[in-house]
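Here the complex is missing a single protein chain, while all its other protein chains stay put.
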Amino acid sequence: VTNKDNESRPAVATSLQTSRRDGDVVVVEFTAGHRHNPFSMGRMAELTELLKQLDAEPDIGCIVLYGGLGRSFAAGGDLSEPSTFTGGSEIDGWIDKITDLYVAVAGIECPVVAAIDGYAIGLGLQVALCCDYRVGSTRAKLVMPEFRLGIACNFGAFLLERVVGRAVMQAMLFTCEDWSSDRAFKDGLLHRVAPTDDLLDEAVGDARRISSYTRAAVRGTRPRMNKPLIKGLEEVRRQGKVSHRRAFAAGEAQVRMRRILASDKAGN
Amino acid sequence: VTNKDNESRPAVATSLQTSRRDGDVVVVEFTAGHRHNPFSMGRMAELTELLKQLDAEPDIGCIVLYGGLGRSFAAGGDLSEPSTFTGGSEIDGWIDKITDLYVAVAGIECPVVAAIDGYAIGLGLQVALCCDYRVGSTRAKLVMPEFRLGIACNFGAFLLERVVGRAVMQAMLFTCEDWSSDRAFKDGLLHRVAPTDDLLDEAVGDARRISSYTRAAVRGTRPRMNKPLIKGLEEVRRQGKVSHRRAFAAGEAQVRMRRILASDKAGN
Partner (left out) sequence: VTNKDNESRPAVATSLQTSRRDGDVVVVEFTAGHRHNPFSMGRMAELTELLKQLDAEPDIGCIVLYGGLGRSFAAGGDLSEPSTFTGGSEIDGWIDKITDLYVAVAGIECPVVAAIDGYAIGLGLQVALCCDYRVGSTRAKLVMPEFRLGIACNFGAFLLERVVGRAVMQAMLFTCEDWSSDRAFKDGLLHRVAPTDDLLDEAVGDARRISSYTRAAVRGTRPRMNKPLIKGLEEVRRQGKVSHRRAFAAGEAQVRMRRILASDKAGN
């Protein structure tokens, strides 16, 4: 993973780029690699570290997560990693990287806005669900396809139930359908839908508004507001290791993942 | 309660019938008795036992609960039983039967779809709320009338708040109104509305899709997804015994129930 485009902006990590907007707003862009932005364990660790660094900077009032122009927000985990898993201890490291990322998004004091174009799938949707405010473009598609992929979906079940309620959680998990931006807005998955061309500007506008509130008020509230969410994520961390070991030991998940990867390479 | 119709299908219990559809889907039909399918304690115990048996069968991927052609899903508990209660220990046995049934629906590993025609009232609606996916016909009516009947509604309050949120729970409990299929869909009580003639086929279609997911993924997720629900149901089991003893000791509940039973016999 290298830093291919937009070299003029300061890069803090190989697969992420940050840029300042309007003083106290920072856009973190998921750059490099496939345009659907699968999240490798390396990228998860980088983003976790970056969020903690940005949170410690005294003049940043809001962070915007963005998949980049013409790119998906994040199309799940990088399947090439779990497709080789055998159901052993490598599962634990993977679950830890995932949980650490979610806990960082929800656990820092600085508010986080998600700007979602294209797909937000599985892990990508879960990152967005840990954010405070979710803006989607008209062509955004939100999907929780774990069951279809043959993977346990404990993080998805927990986060969806917590953020948009049990009924929507059940619908997403048990149908594995794509949620259009309209449906996602109706169901509370998106707070707002913006024209595709305006997505980043509008998300930055929302971030500027959030950044205009006093630091003491926002930072005195966010950790307590998110405490039950983080407590739940830590429970899923423990449970998820058990669930995923079972699913991967069964072997079906990897077969389905490799089939999807092969289909992607064939030009899908 | 005897097994009157459809003798060609294998009956596993006197008031329930099971039939296989498309290999790994099983339809459990509430047969016999009144067409609104009141749930006697006997039927509750039978369904609880049947669900556990079906869950243990290695080739069943999804269960559909169905009230039968031209019949209601389930119009609450059989009021002829509690109408004779006096507020003593008989309450505990009744609450245990009810709780055991809800815990079985939510607690087995196998997913459960509810196919709702006609009424889903009180206990009937609560069974549906323990399911993973709820399909209603256009003429479905969902009601939580406990307060109007003079009964405490701790199970209804808990399950509605958990599944569709506190605002909808408050509306159903404090108005006791009928929820039409449209309103039920809008409020998340139903995941989908189907034409009356297609209800069972569409619910079986949804069950087939669920059954197509890997067993390891679904069964590695469902118990954890439902753990907080079951924990809450067990709390209500304890509390419900106290609440219902109080309500039945007051005597008003039985008077209202007997009035409803008399009105039913008069041809209502």
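A and B label the chains in the order they appear, each numbered from 1.
The rule we apply is simple: a contact is a pair of C-beta atoms (placed from the backbone, for glycine too) under 8 Å apart; a residue touches a chain by one contact, two chains touch by 3 or more.
Note that this is a predicted model, so its numbers are computed, not measured.
Among the residues A:204, A:218, A:236 or A:250, only A:218 touches the chain that is left out of the figure. For subunit A, the list of residues touching the undisplayed chain reads 111, 132-133, 162-165, 188-189, 191, 206, 209-210, 213-218, 220-221, 224-225. On the side of subunit B, touch with the chain left out of the figure occurs at residues 146-154, 157-158, 161, 165-168, 170-171, 173-176, 236, 239, 242-244, 246-247, 249-250, 252-253, 256.
Just so it is clear, only the chains that are shown with their structure count from here on.
Inter-chain spacing, taken between the CA centroids of subunit A and subunit B, is 36 Å.
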